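A short write-up of the structure that comes next.
Excluded from the complex is one protein chain; the other protein chains are retained at their positions.
Here is subunit A:
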Amino acid sequence: MAKTLFDKIWDAHVVREVAGGLTVFYIDRHLIHEVTSPQAFDELTARGLTLHRPEQIVATADHNVPTRYQDQPIQDPLSRSQVDKLTENCAKFGVELYGLGHQYQGIVHVIGPELGITQPGLTMVCGDSHTSTHGAFGTIAFGIGTSQVTQVMASQCLLLDKPKRMRITLDGDLRPGVTAKDLILYVISQLGTGGATGYFVEYAGSAIRALSMEGRMTICNMSIEMGARGGLIAPDATTFDYVKGRRFAPQGENWNRAVAYWQTLYSDEDAIFDAEQHFDASAIQPMITYGTNPGMGIPLATSIPVLTGGSEATSFDKSLRYMGFQPGESLLGKEINYVFIGSCTNSRIEDLRTVAAYVKGKQKAAHVEAIIVPGSKQVEQQAIAEGIDKVLAEAGFELREPGCSACLAMNDDKIPAGAYCVSTSNRNFEGRQGPGARTLLASPLVAAITAVEGRLVDITQYLN
């Protein structure tokens, strides 16, 4: 029978089906970090259990770490105790840890792919909703809660019901200045924050095929922002080239066997999806969000919609009040004081290159604070090797050390109340970047141009 890509991987990971339509589902790789793992380790201990397969777990410290002076002890006592707890737990339970200062440390969803831990055909979980990022490799990857983290620790399995399958097809060539981030912001603006709830999404079409792995990760990363359990993209030569030679990638004869298997991972021609969506990628423009959920996005050069009546109106009004915007208003010309380039959505080397290429020889506006937080130590090192650090410094941008940073503002990197921040992260929820902070989500290119201009502009006028 014809199968979707999702079904092929799912079926290979069914340990057994149990009554009531639930599946004991096997997890190949488990990523953990300091914020959602301590309670899971404690629960394990309280029940007298231990890790079923410690070698299938990799840990890093990313969510609450400072992005300056990482060689010194963490100042905030609560953050320090959480990171110390991770270190203790990993030592006690025999888990590989890429902690602060380690050459492989970084945001979980950046280091997994970069180390070759993420591979096609696998199943991966992490106590973090943006685990969907890894789906870019043709991997079933999704975020789980802490109770489920404990379950995977104890059994390497989860008890799941099978999600429905949706395919989102994006065909056409991208316009100048349009990036993967714009594609996904556009899709979410069309489907809404709950538009894919209950589904696992496969992205397909010529616009997806043409993307780099970094771009594909940006797309899959934000699947959760429309409620999807995860997103995935069929692996192809772009995928294999990216994985090849990475630290945990298959070697020698195993590599050939792996690729032979990976080449079978695609949706069969007549496979049936529970839902299909098609978009013309060539019509998509540079995007920005104006509200307090990622579905509230518009082409940067157009105006905020006007919503009248309906059950959504109250939430819409509340959202615009928080942002200090009016219905029907254009965002062009709005003064911006903060630009944050980072997060598991857009902190990879390709993102930093995009920013550097634009800002080279230019200066950020005087009133803008522009920080760039690389996704990992390896990205940081690569940026230094390519001289990107110097280009950024000359343009007045501050290159920090790796972590989640102002994406969720658990550390000191916060946007002040009332201030506007153009951010390359994935969530513009109220208070996400600090209490009262106002976040506008956009691509690294839009962020770079905004930092230089000091206000929102129609970026298509600024491209060489």
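Observations on the structure shown:
One rule holds for everything that comes next: contacts are C-beta pairs under 8 Å (C-beta built on N, C-alpha and C of every residue); 3 or more make two chains touch, one makes a residue touch a chain; residues count from 1.
As a working rule, contacts and distances are computed from a predicted model.
Taken from the listed names "Biotin transport system permease protein", "Haloacetate dehalogenase", "NADH-quinone oxidoreductase subunit J" or "3-isopropylmalate dehydratase small subunit", the protein name that UniProt assigns to the chain not shown is "3-isopropylmalate dehydratase small subunit". Contact with the chain that does not appear here is found for just one residue of A:57, A:144 or A:180, A:144. Shown as candidates are A:66, A:99, A:250 or A:375; the residue that touches the absent chain is A:250. Checked against the full complex, the candidates A:31, A:208, A:258 or A:368 give a single residue touching the omitted chain, namely A:258. When you scan A:155, A:190, A:212 or A:282 for touch with the missing chain, the hit is A:155. Check A:66, A:106 or A:121 against the missing chain and you find that the one touching it is A:121. Those residues of subunit A that touch the chain absent from the view are 12, 15-16, 18-20, 22, 24, 26, 28, 35-36, 38-39, 42-43, 47, 49, 52, 63-64, 76, 78-79, 81-82, 85, 119, 121-122, 127-129, 131, 143-148, 150-151, 154-159, 161, 163, 193-194, 197-198, 227, 229, 250, 254-255, 257-258, 261, 293, 295, 311-312, 314-315, 318, 408-410, 417, 427, 429-432, 435-436.
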